[in-house]
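Please read the structure below before turning to the comments.
Missing here is one protein chain; the remaining ones are kept as they sit in the complex.
Presenting chain A:
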Amino acid sequence: MSRYFAPGNAAEAAELLRTTPGARVVAGGTDLVVAARGGKHPLPEVLVALHRVPELARVRETEAGIILGALTTHTWVERSGLVRSRWSALADAAAMIGSPATRSTGTIGGNLMNASPAMDLGSPLLVLDATVELRRTGGTRALTVAELLAGPGRTTAAPDELLSSVRIPAPVPGTGSAYIRLEHRRAMEIAIVGAAAALRFDSRGEIVAARLALTAAAPVCLRVPAAEAGLLGRRLDAEALAAAGRAAVAAVRPISDVRASADYRRAMTAVVVARALTLAARRAAAGSSVPGPDHPPTATGSVQ
C-alpha cells in the first residue's frame, strides 16, 4: 500500500528517509513520476514530497558565490540575471531543458540525483566547480559534482541522504563560461552530446584557467583534464580548439542508442567542444554576456 508524506522541513524529510524502508524523495517528479507513467519504473511505495520544505527552495548569494536550494527550478535559473551573467553555462543549460512546464517543475536537485549521463546541468556544474551538500539525520557532508555522480542513474548519496543545496563559487573576474548541446530539434530534446567550458585569459590573450566537461559522452558527465591542461598558456586559435577536441575525443566512452551511434557521438564531441570553448571565450572577452532566457545557444541547424 503506497504512502505519501509532505514534510515541512528538511530535518523531518531526512528522518522519514532514515526510518521508512523504501522511501524515496519526489521534488518536481519530472523524472520520477514521468518514468512511472511511461512504464519505466513503478512509483516507489513511499513518497516523501519535498515541495513544502522552504529551506530547500532558498537561494543565497554571498561574497563567495551562490547557494541554490535543491528545489531551485530550471525556470528560476533561466530567469536569474545574476546566474546568466556570472554562471552563464548553467543558465544556458537550464534554458534548454524540456518545455516551459518541464523547467518550471523540474529542479536542480532532481536533475543531479537522477544522474542521467545526458543531464544538462552536470557539465556546467563541473566546469563551475560546484559542490553539493548532502544531508541526513545527524549531519551533512559536501561533495564535488564529480564525487556525487557514480554512473547512469547512480549517485554516491546514501538512500537516507537528501541533496539539500548546490554551492557555486563566484568566478574569478574575467571568466566566461558556456554550455552547448547537439540536438535534433530546438526544444523537448535530450543532448546527443554536450560540452561546457569555462575560460579566463590574461592581458595578452593567453588562457590562464580552463575547464572543459562533456555530456552524454560517457556513463557520467566528466571533465577532461588533458584538454584543460593543453589549453593553458595559449591563445584560443584553430589549433588550440582542434587539440582540445582531440583530447576530449580520447576521453569519451559513448554509447549507441536511438539518438545517435557511438561513432557519431565521438565525432561530434570535437564539434561541441570547439563551440563551447568559442562561446566561453567570447563571453570572457565581453565581461560575461547574458544569453536571453528564451534563446538558449544550441548547435542545431549548423552541423555540416
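Please note the rule applied: contacts are C-beta pairs under 8 Å (C-beta built on N, C-alpha and C of every residue); 3 or more make two chains touch, one makes a residue touch a chain; residues count from 1.
The rule is short, and it goes like this: contacts and distances are computed from a predicted model.
Novice: Refer to UniProt and select, among "ABC transporter", "(2Fe-2S)-binding protein", "histidine kinase" or "Iron-chelate-transporting ATPase", the name of the complex member that is left out.
Specialist: When "ABC transporter", "(2Fe-2S)-binding protein", "histidine kinase" or "Iron-chelate-transporting ATPase" are compared with UniProt, the left-out chain turns out to be "(2Fe-2S)-binding protein".
Novice: I'm checking contacts with the chain that's been left out. Which of A:Ala13, A:Val26, A:Met119 or A:Val249 qualifies?
Specialist: A:Val26
Novice: Of the listed residues A:Thr75, A:Ser88, A:Thr155 or A:Thr269, which contacts the missing chain in the full complex?
Specialist: The single option touching the absent chain is A:Thr75.
Novice: Given the contact definition stated above, which residue among A:Leu82, A:Ala101, A:Val172 or A:Ala242 touches the chain not shown here?
Specialist: A:Ala101
Novice: Kindly state which of the options A:Val59, A:Ala187 or A:Ala226 is in contact with the chain not pictured.
Specialist: A:Ala187
Novice: Determine and list the chain A residues touching the chain excluded from the picture.
Specialist: 1-4, 6, 26, 29-30, 33-34, 36-38, 43, 47, 49, 51, 75, 98-102, 104-105, 186-188, 294-295
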